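See below for the structure under consideration.
In this view, the complex is presented without one of its protein chains, the others remaining in place.
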Amino acid sequence: MSFNTFGHLFRVTTFGESHGPAIGCVVDGCPPRIPLRVEEIQSDLDRRRPGQSRFTTQRQEPDTVRILSGVFTDDATGTEMTTGTPIALLIENVDQRTKDYSDIRDKYRPGHAGFPYDAKYGFHDYRGGGRASARETASRVAAGAIARKVAPGLTVRGALVRMGPHAVDRTRWDWNEVPRNPFFCPDARTAELWASYLDGVRKAGSSVGAVIEIVADGVPAGLGAPVYGKLDADLAAAFMGINAVKGVEIGDGFAAADLSGEANADEMRMGNDGRPVFLSNHAGGILGGISTGQPIVARFAVKPTSSILLPRQTVDRYGRDTDIVTKGRHDPCVGIRAVPVGEAMMACVLADHYLRHRGQVGEGPSWPFPLPAR
Amino acid sequence: MSFNTFGHLFRVTTFGESHGPAIGCVVDGCPPRIPLRVEEIQSDLDRRRPGQSRFTTQRQEPDTVRILSGVFTDDATGTEMTTGTPIALLIENVDQRTKDYSDIRDKYRPGHAGFPYDAKYGFHDYRGGGRASARETASRVAAGAIARKVAPGLTVRGALVRMGPHAVDRTRWDWNEVPRNPFFCPDARTAELWASYLDGVRKAGSSVGAVIEIVADGVPAGLGAPVYGKLDADLAAAFMGINAVKGVEIGDGFAAADLSGEANADEMRMGNDGRPVFLSNHAGGILGGISTGQPIVARFAVKPTSSILLPRQTVDRYGRDTDIVTKGRHDPCVGIRAVPVGEAMMACVLADHYLRHRGQVGEGPSWPFPLPAR
Amino acid sequence: MSFNTFGHLFRVTTFGESHGPAIGCVVDGCPPRIPLRVEEIQSDLDRRRPGQSRFTTQRQEPDTVRILSGVFTDDATGTEMTTGTPIALLIENVDQRTKDYSDIRDKYRPGHAGFPYDAKYGFHDYRGGGRASARETASRVAAGAIARKVAPGLTVRGALVRMGPHAVDRTRWDWNEVPRNPFFCPDARTAELWASYLDGVRKAGSSVGAVIEIVADGVPAGLGAPVYGKLDADLAAAFMGINAVKGVEIGDGFAAADLSGEANADEMRMGNDGRPVFLSNHAGGILGGISTGQPIVARFAVKPTSSILLPRQTVDRYGRDTDIVTKGRHDPCVGIRAVPVGEAMMACVLADHYLRHRGQVGEGPSWPFPLPAR
Partner (left out) sequence: MSFNTFGHLFRVTTFGESHGPAIGCVVDGCPPRIPLRVEEIQSDLDRRRPGQSRFTTQRQEPDTVRILSGVFTDDATGTEMTTGTPIALLIENVDQRTKDYSDIRDKYRPGHAGFPYDAKYGFHDYRGGGRASARETASRVAAGAIARKVAPGLTVRGALVRMGPHAVDRTRWDWNEVPRNPFFCPDARTAELWASYLDGVRKAGSSVGAVIEIVADGVPAGLGAPVYGKLDADLAAAFMGINAVKGVEIGDGFAAADLSGEANADEMRMGNDGRPVFLSNHAGGILGGISTGQPIVARFAVKPTSSILLPRQTVDRYGRDTDIVTKGRHDPCVGIRAVPVGEAMMACVLADHYLRHRGQVGEGPSWPFPLPAR
């Protein structure tokens, strides 16, 4: 993972600032001959797009994506397919109100990347954070739409499972509910609660954090590695690399620290199809850095955005004490739009590990291997 | 981060299995002319070494480290210094009781890497887990001892902050206490509680999880990057890549999800030395993926070890249902020895980011840069 | 070096096909606060641009480049500077005559990438070679224009030194002559010879190979590494990675195989400025993979293009014997336009090694280091 590239064999390089002419990405290493239509990418981007409800920033960005390379339309069949060469995706920025930022041009927002960004580069993109803007995540979602198609049979879904102090009721979890409310909430009743809660937060000029859960089904056993190339280590980097994320966990996560060894063990029995079945999934589908064949379950915590209307003490670039109020168009709960971003990162990590595993071990059956007779 | 290499400019490649002839690592990219004595590496290894109290595995490994390359003794001065070329470190395995494992040779331990390892490689190192063994972490600790010397002024310390349900009392936190008890506990009274608690766990043939906190002081502002090369993303991978870790958090971590934007903001004021001072550290020293100059604070959760004396249901390599009891010499709380490992990973990440930052931006002062007059 | 990314700290990722909507690149890792105007990039692109004389392809591509990100115009001073974040460059394709290729749609051109490309990807971009097109090198030239600015004091220049059997007369070498003729030839008299020779080749429907020499002045001693990160190894990959290149040499190159040890030794004497002076440069400025401070001198050989009007025997995608004649607009000597491409690759390698060296060793003086008194 380089400064702006993610992945080893399925490699995503993103570029672009919040208030520059365009953002985009280059997806390198995608296998050839995968059918891919631009609408499939657009559809994922539309789920992340701002301005779709009163609960996200009112910035209006159509986020229309163009494929610049790496996809070829076969003349005979009219099918669009990946070619195996880099797929470049471009999204023009449309709605940049730079003047929104003139008041805070030289001030550091507490909790925002401005100060360390300036300390690093000697440069401060006051207009929405430059590369530190959540706008960069549109590129990730676009790349993720391609990544979803790499490993056959893979499904990646996400949901918001906590908003501030209000957790979802897991007994009422329904994946079908997720697209029906503006929160990616898997439970209609909790969604209603969140709506009124977030209205209050928004009107108070405040913001709130959240927890997102991402689940991948159809992951074969054997992806990952026992040491640094661990599947969970790469997932942790992927999620922690999303803006405003402060915590990541796999399976039972921090709760596993409280468990006894016997409570935490996912016992096994042979299934009817001749493959092992796990009787629980405390491990979240990963043991020793390698996928077990169970669903992969991960969560990450998003802090409240630092862009709030309540005045905070700060300093400016000239070394003077001052106060700041951020009046731009911001998300009261950035965690909401992090759901499709988290899905995209999970998909990218799995695509990469699928190809890496295939490189090292090939395409044979993953278990059981032929054993000498006992 | 490749399958067995960690880092970009400060690169650590480890090798070796739990029950092979030796383990070790190659540290590549270390700057030249850093004074380095083998005793400094040994001293860190001794902190991780098993068999030092009744609370860790009774396997007796002296973990004596040899430097095979990359360090040169100047004839004139007798000073040992790094040369800038790869530093190879070797630790011979001494106490391998392979027969301990004969009963479980073909059985998968629930919660252990055995099954996915076998599904990946078609090979099952029943003797202690092969590469998935915690023994591999000795190599990391050795590399970390070198990493600590790369960024000037850096201090990395760690402590166990929770064992099973029992958290440390932070009001009594004393770093000096950490080396005085067998738990790396920063509070003597909690250490006593843990001793009796863990005796109970051990005698029951069970095991328990833990949470570790690692703190780095002296990190300059500006290390990291706003997108994939985030300092916190690399830390998350580093910690999640330690055996048995299921969760990672930076600063307030998951608790940040509950906070309001104003509560989470680390407000700033100019300090007497002409540099900004933060009035709190919810961010754990990292904003937008870049260090702020505050201490970096991270935590990770370790699950209870899967090697327990209580029988669990499982299957074997031949696809038969069976039960398993793991009788080898194991840690009732592997989280304890993860403390120096976590320190080492933090040190390696910071050494790498220090060099990467110096590569891109050079050695000038990190803040303030000369600004045009207003 | 990944499939479409070049470099470690100064990283260039290119994308785009000959006949797609656009080509371009993302330059990641460039230091911040380097003044950079789009005209500087355009100026290098114009040197590589086709259709500027009768000796190159008549395809008309303005190669107008846009900077999409990574450069910021300071409001106060109006200065455009790099920000330290990814610089995305976009060049739209304008003059794609796809129908030129309809005759050879399913045939493999001998000496061309078509067959192995198809064997790899199951896909054959008959329209100009897809990613294998020399058009991709425009992206390299654009990146190289940025790379030239990274290491202070660096100058990279190139010249064509052989066309087919006709070598340049080195006794008349004049760098000022290079931009005055359509061949990048450092000698006016040879340029005249080449003009009449190449007219003959062109009219015969044939093509011819060439040798290019690239020289870098102002490279400090100490860049590179003694083993795999050798400066010359990276240069060799960079040049061999240019389309149609079949050989690379540094300094005396293949001629060094004929020399005795005493003839090949570049003897040294102390110069007036207190630094060593070399009395010759057989080594081409690199010893043991590390720059010596002398000019770096490299050459590469370009084969004749496979796109010729003379019929050749071949097969088609359906496994049938056939003949082929390539009627598109092609360069009779692709080596000519490879000169600015070679300069760009040299600049990129040196920028990367400059940053890598600074990362590992810092910015101190490279020689002499303080030594103990003798």
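Labels A, B and C are assigned to the chains in the order they are written; within every chain, residues are numbered from 1.
One rule holds for everything that comes next: a contact is a pair of C-beta atoms (placed from the backbone, for glycine too) under 8 Å apart; a residue touches a chain by one contact, two chains touch by 3 or more.
Because the structure is a prediction, the values reported are computed rather than measured.
**Q** Touching the hidden chain in the complete assembly: which of C:50, C:86, C:158 or C:284 does that?
**A** That would be C:284, which touches the missing chain.
**Q** With the full complex in mind, choose from C:104, C:159 or C:248 the residue touching the hidden chain.
**A** Residue touching the chain left out of view: C:248.
**Q** Per the definition of touch given earlier, which of C:57, C:83, C:190 or C:305 contacts the omitted chain?
**A** Answering carefully, the residue with contact to the hidden chain is C:305.
**Q** Spell out the interface residues on subunit C facing the chain that's missing from view.
**A** Within subunit C, the residues that touch the unshown chain are 1-6, 8, 14, 106, 108-123, 129-132, 136, 162, 164-165, 201, 206-211, 221-230, 232-241, 243, 245-254, 256-270, 274, 276, 279, 282-284, 286-293, 301-308, 310, 312-315, 317-321, 335, 356-357, 360-361, 366-369, 371, 374.
**Q** State which residues belonging to subunit B touch the missing partner chain.
**A** On the side of subunit B, residues 2-5, 11, 13-17, 20-24, 26, 28-29, 32-33, 66, 68-70, 72, 81, 83-88, 90, 120-123, 125, 130-131 touch the unshown chain.
**Q** Tell me, which residues in subunit A touch the chain that this view leaves out?
**A** Contacting residues on subunit A, toward the hidden partner: 8-9, 29-33, 74, 76-77, 84-85, 226-227, 355-356, 358-363, 369, 372.
Going forward, only the chains that are shown with their structure count from here on.
**Q** For subunit A and subunit B, let me know how many angstrom lie between their CA-based centres, rounded off.
**A** 26
**Q** Subunit A to subunit C: how many Å between their CA centres?
**A** Once rounded, the distance between the two centres reads 38 Å.
**Q** Using the average of all C-alpha atoms in each chain as its centre, how far is it in Å between subunit B and subunit C?
**A** Chain centres of subunit B and subunit C, defined by C-alpha means, are spaced 44 Å apart.
**Q** Mark out which residues of subunit A touch at least two other chains, giving numbers and ranges.
**A** In subunit A, residues 2-5, 14, 120-123, 130-131 touch at least two other chains, as defined above.
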